[in-house]
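A short worksheet on the structure shown next.
One protein chain is absent from this view; the other protein chains keep their places.
As written, the chains take the letters A and B, and residue 1 is the first residue of each chain.
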Amino acid sequence: MSAPLAVDVLLGLILVGLAAQVAIGEHLFRAIVFYVAFGLSMSVIWARLGAPDLALADAAIGAGLTGALMMVAFRRLVEIDPKQAQAQGTRSSALAVLIGVLAAGMVATIGLTALTLEQQPGRAGLQVMETLGDTGLGNPITGVLLVFRGFDTLIEMTVLLTAFVGSRVMTTRSRFYVATIAGFQLPLVRTLVAVILPLAALIAMHLLWIGSDQPGGAFQAGSVLAGAGVLLLLTGTLLPASKSRALVRLALVAGVASLCVLVLAPMLRGQVAMAYLGRGSLLFAEALMMVSIATSLTLLFAGRPSLKVGRP
Amino acid sequence: MTDLLALVFLLSGCFFIFAGTVGMIRLPDVYCRLHAMTKADNLGLLLICLSLLLLDGRVRIALLLLLIWLLALLASTVSAHLIARHSRARQVNERDGG
Partner (left out) sequence: MTSAVFVLVAAAIFGLGVHGLLVSAHIMRKLLALNLMLSALFLLLIVVPATIDGRPDPVPQALVLTGIVIAVSTTAFALALMVRLFRKQGHASIHPDIDPRLLGRKAPSKANKTAQGDDR
């Protein structure tokens, strides 16, 4: 009884220490690196709490992709003006510390009070677990995401698309940093791409397929593919291109479109909007969502609306 | 018996990773730190994977753990090579630190 508690306290201390380095650390780049470490520690916490889908998603998206996006943005700042990019400027005051402490106290009070009150499982959760057998799925999270609360997922994919459109509007056409670190000429890098790319595709397909019954799903698969896309951009296999292509546009809207199909198709058959149509329909929607997530995140990293193949 | 062996592997794996981290913090320049990070950490990861393999016992899990170790090995190898190349190109001297 006390041994797991010691592990949890240790994990918690590590997490708070990393968060302190992110929030109060000196150099900005250090803060970004510590944020990636913080995200990976959160992934360990999710595994400890018994939420493997969250562990997969947080490791890939929360730690990996967010860290990569921040590093690329930092590098773009440095390219424009090296000195101003790292100018720190803090307005530290006792009032800010007090507000931080009060915020922590508020969250602690809410959490601890809710812990002492919430002894019953939530009704929504119980209802999900009871009717999960009717849907034919084994993974309750996929069930909640696509069957029970499908509209939330539709809005989420729309948010991702909107973020991409918004950042596409913001990028100018002049003097732009291309995130290529090493040429494709290095045999070691060539081997890395040759090994990682098929493996990433295989793992993404596997996560997509078993997401219906076991931890996995479209988001984790899409983020694995996005990681492979980031690798391709870093090694120069893919390069950002300004002229947007129809295929890329199709890939971006495929996720939202497939969920709209899921919403509208039952209505054509006389049922309620987004009524459950079977596991095949879920897999169709999840596959297109995976393509959409991978493309959006890779293009957000690239900073340009399209991609072109680099010279091998 | 296998539990004891797994415990030994686990503890020595943790020791190696700890040693690698200490090396990364305390060694003078980037080339030495690369040595510590890649060699010690990969060995530590291998020992931890072996201990988990012994604790679980299924063939599928064993193959997955070895695949994890191989991927980590590949990633750290390429990263270390690129960092060393970049430092060399920027003429980071062995005595300068950095």
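Quick notes on this one:
One rule holds in what follows: a residue touches a chain if its C-beta (ideal position, glycine included) is under 8 Å from a C-beta of that chain, and two chains touch if they have at least 3 such contacts.
The model shown is predicted, which means the values in this text are computed figures rather than measured ones.
Taking every chain of the complex into account, the chain not shown here touches A. Taking the complete complex into account, A:Leu145 is the one of A:Leu145, A:Val230, A:Met274 or A:Leu307 that touches the chain left out. Among A:Thr66, A:Gln214 or A:Ser281, only A:Thr66 touches the chain that is left out of the view. In the complete complex, the hidden chain is touched by one of A:Ala163, A:Leu202, A:Met267 or A:Val309, namely A:Ala163.
Contacts to the hidden chain, counted on chain A, fall at residues 4-5, 8-9, 12, 15-16, 19-20, 22-24, 28, 31-32, 35, 38-39, 42, 45-46, 49-51, 53-54, 57-58, 61-62, 65-66, 69-70, 73-74, 76-77, 80-81, 83-85, 87-93, 96-97, 99-108, 110-112, 114-115, 118-122, 124-126, 128-129, 140-141, 143-145, 148-149, 152-153, 156, 159-160, 162-164, 166-167, 170-172, 219, 293, 297, 300, 303.
Here, only the chains that are shown with their structure count from here on.
Centre-to-centre, using mean CA coordinates, chain A is 26 Å away from chain B. The touching residues of chain A, when paired with chain B in their complex, are 181-182, 186, 188-189, 191-192, 195-196, 199.
Against chain A, in their complex, chain B makes its touches with residues 71, 74-75, 77-78, 81-82, 85-86.
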